[in-house]
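Just one protein chain is left out here, and the rest sit where they should.
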Amino acid sequence: MNRRVFLAEMRKIWRPLPLIAALAVFVVGALFAANQTHLVEGPYRNVDVVVESAEFGPVYTPETRRAVQTELEKAKAAFAADMAADPAAREQGVTDWDSYHDWQDRMIAAGGDSSAIDAYALSSYERVNSLEFLLRYAETDGEQIRATLNDGVCFVRGFPQGAPCGDVPGAAARRIDQLVAQAGRRSLLGYGVISTIQESGGTMMVTAVLCAMLLTMFTMTRDRQLRLPSLQWASRTGRSVRSWQAAAVGCSAALAALTVGTVWAAWLAVRLRPVLGTGINTALATDMPWFDWTVLQYLVAYAAVAVLASLALSLVAAWIVRARQNYIRMLLVAIPVGVAAGCLVKFRIGAHLGYLANPLNRLLMVPGVETIALAAILVLAVALWTVDARLLRRRELPVA
Amino acid sequence: MARHTVPIGTKTERAGARRGNTGSICAWELRNVVRLPALWGFLALCLLLNSWMIVGTGISAGWRDDLAYAARTAANAGTTVDERFVAALAAQPASDERDALLRYVQSGFGPGYEGYDAIAAGDWYAAVLDAQGHPHLALQMRLKAQWLQSRAEHLAATGASDDFAAGSLTTLLHSVAATVVQATMVEGMILGPIIMLYAVGGDRFHRLDPLVNASRTGRRTMNRKLAVGVCCSTAAYLVIAAAVPLVFALVFRIPGLWSSSVSSRMLGVSTDVGLQPFLTWADFSMGGYLCASLGLGLLFTLAFTLFAGALGMLLRNVLAAFGVVMAFGVAGLVAMMFIHDALAYQLLGIQPMYALANASQWFTDMGTHAMLPWQETVVTLISVGYFAVALIVARRAYSGKDLT
C-alpha cells in the first residue's frame, strides 16, 4: 500500500512542465559551468594545464626532479636559440635565459622599454617559466610546507597574512603533520585543474539544488489548489499521505541531483582523463586539502555532496513552502527560500569543497565540515517533517 | 408579476454609476493586493538584503578605516583634487592610509583626464568590429568616440575630473552601487510580475472568475486590475529603490561625496582598452547618477510587469505565466553574457536584460556593447513599448476569449 502511494506521489512530482523548467535550469547551469574551466592558461600562449599536470607522472619523486631538470635545460637551450634568432636580442647582447633577465632588470631600473625583446610571446619562454615555477614549489621541504599551511590556518581564522595566531586547532594540526610527512610524495597537479573542479562544481551544485527544488516545491500547493486533501485525508492512508509526499520530495531531489552531478562529473572526467588518478595534494597549490583524494575521487565527492545538499535543502524548502493557499503565496515564499539555498550552496558549501579555504572552516575547522553542515540540515529537515506529521494528526482540514 | 424590459435608470445615471464604480472597483482590487502578507514579507526581505549589501561593505574591516580616512581628508583638504589638495594631504600625519591615498590620487589619469584618448579607444573598438566583419558598426564606433571626446573636454572644462568623491574608495563605491542597483532590478523583475499576476489572476484562486466576468462591469474589470497591478508593482519597486540612496548616505558619509561628479578621475573603469574614466553622456553627480540608475530600474521593472500582465491574461495559469517571464529574462541575460559577435549582441540586446547585463556602465560609452549614447535607456524604453503593445493586444484578445 505505502509503496504505491509513494510511487503515485513520485509520479505527481515528475510531470512534464516542472521537468521542462528543471531542464531549462540545467541548460543554463551547464552553460555557466562550462565557462568556468581554467584548463588552458598562459598570458600569450595557450598552455594545456591537464597535459602539463600529467607530463611528469602522478607523484613528484627524485626521478621526477631529474626529468624536470633535464626538460628545463632543454627549454633554456631552446630559449637561447630563440634569442640568437632575434635581432633585438642580439643587439642588446642577450644570449640566454639569465642574460635576458639581467637585461630586463637593468631596463626596468633605468626606466627603459623592457618589451623591446618580445620574449613573452615565445613558447620557449613559457616553457622555462612553468618548469622553474614547478621546481620552485615542488622543492619546498617539510618545514616550508608546514609554515605555509600554518599561515593558511591563521588566515582562515581571520588573522592578516603572515601574522602568528597561536596554536593550530587539533584536526588542522594533525592534517598538517600528515601533509608534511607526504612532502616527498605530492603531485604536480596544476592549480587550474583544482580551480576548474571547484568553480564549475560550485555551479553544478547550485544547478542541482535549484533543479531539485523546482521539481519538488510545488506539489503540495498544487494538491491544495486542486482540493485533493479532503479525499487524501479521508482515505485509509489519511494524513500520513503528507509523510509519503515528503519522502517523494526527498527521493526526487536526490535523483535530480544525482543526474546533474553525474553529467557534470562525466563531462569533466573526460576532459581530465590524463590526471584522474593524480592526487589533489599538489605541490603547485598552497591551500590545504583535508583528504588524500585523487582527481576522480574529488569529482565524485562534489557530485555526492550535491546530492546531499539537494536532499537536505529540498526537504527543508518543501517544509517551509508546504501547501500554500495559492501559487502567488507559494512563489513569494519559495523564491527567497530558493535564493537562500542557492547562496548557501554557492558561497559556503561548494566553495573550495574539502579544502581549508572553505568558509565553513572559520566556524568549525574539521575535515568534512561541509558534509557535517548538510547532515545537520538533513536532520533538521527530518525532525521538521516528523513534528509536522505528528501535529497533522490533530489538525483539521483547512478551508480551501 | 410584470417583468422589467427597460434597463433601470437613465443613460446618464448608468454612465455615472459606472464612473463611480470605477473608483470603488479599483479600491477593492487594490485592497486584494495590499492585504497579501507574504508580499510585505518579501518586500522586507528585499530591503534587508539591499541594506546588508551596502552596510556590509561600509563596515567591513578592510574598508572601514579607509572610509574614515577619506572622510577626514575631504573635511581637511577639500573636495577638489588639485595641487593644494595634494599638498594638504601630504602634510597630514604619516600613515599607511595617507600614503595609499597619495599614491591613488597621483596615479591613473592626470587633471582633465590627461592620459586618456577617446579617439584611440574608439579606433581600437572599431578594429575589433572590422575584424568581426561589421564595418558599419565600426564606423558607428568611431562616430561615438568623437562624441565621447567632446564629452571628455566638456567635463574637464567644468572641473568634474578633479572632484575627490570618495578618493580611493570611489571605484568600490561605484561597484557596490552597481551591484545593489542590479539587485533591485532583479527584485523588481520578480516582484513586479508576481504582483501583476496576483492582480490579474487572483480571482481564479477563489473561483470568482465567472462571477466577476458575468457582472455588469464584466471583462472591463480587467482594466482596473491591470492598472492596480502596474501601480502596485511600481510602488513596490519605489519602496525598495528609495531605501538604497538612504542607506548609502548613512554608510558613506564623506563630505561632498554625493554632489561630486560621477565622472571624477577617482573613478576608473577597467575596459578592453585599459583603464578609462567614467564619462557619462550627461553631467551626473554621484547622487544623481544613483537616482538615475534606480529610475532606469523602474522602467526595467515596468517592462516585466507589463509582460506578466499580457501573459496572465493569455495563459490563465499564474505559474506558467511567471515561468515564461522568468525564462525570458534568464534567456536574455544568458544571451548578453555569452554572445560575443557585436551584431548579434546588438540585435539580441533589444530586450530589458541588456540593461541588467551592463548595469555597471550605464549612461557611458560601454565599449562595443553600445553603438549609441544612452543605449541602455533607449533599449529599456523600447522594451516597455513592445510589452505595452503586447498587453494591449492581450487585453483585446481577452475580451473575446472563452473563460473556461
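Each chain carries a letter (A and B) given by its place in the written order, and its residues are counted from 1.
Going forward, contacts are C-beta pairs under 8 Å (C-beta built on N, C-alpha and C of every residue); 3 or more make two chains touch, one makes a residue touch a chain.
Basically, contacts and distances are computed from a predicted model.
Peer 1: Quick one: find the hidden chain's UniProt protein name among "GntR family transcriptional regulator", "Transmembrane protein YxlG", "NADH-quinone oxidoreductase subunit N" or "ATP-binding cassette domain-containing protein".
Peer 2: Checked against "GntR family transcriptional regulator", "Transmembrane protein YxlG", "NADH-quinone oxidoreductase subunit N" or "ATP-binding cassette domain-containing protein": the hidden chain maps to "ATP-binding cassette domain-containing protein".
Peer 1: Specify the shown partners of the omitted chain in the complete complex.
Peer 2: Touched by the chain not displayed, across the whole complex: A.
Peer 1: For the chain that's not shown, point to the residue among A:Asn35, A:Ser235 or A:Thr386 touching it.
Peer 2: Of these options, the touching residue for the absent chain is A:Ser235.
Peer 1: Using the touch rule from the top, list residues of subunit A that touch the missing partner.
Peer 2: So the residues of subunit A touching the unseen chain are 1, 4-5, 7-8, 12, 15, 223, 226-238, 240-241, 394, 396-397, 400.
Note that only the chains that are shown with their structure count from here on.
Peer 1: Can you check the complex and tell me which residues of subunit A touch subunit B?
Peer 2: 17, 21, 24, 28, 31, 35, 218, 225, 325-329, 331-333, 335-336
Peer 1: Provide the residue numbers of subunit B that touch subunit A in the complex, in ascending order.
Peer 2: Its residues touching subunit A are 36, 38-39, 41-42, 45, 190, 194, 197-198, 201-202, 205, 318-320, 322-323, 327, 330, 334, 338.
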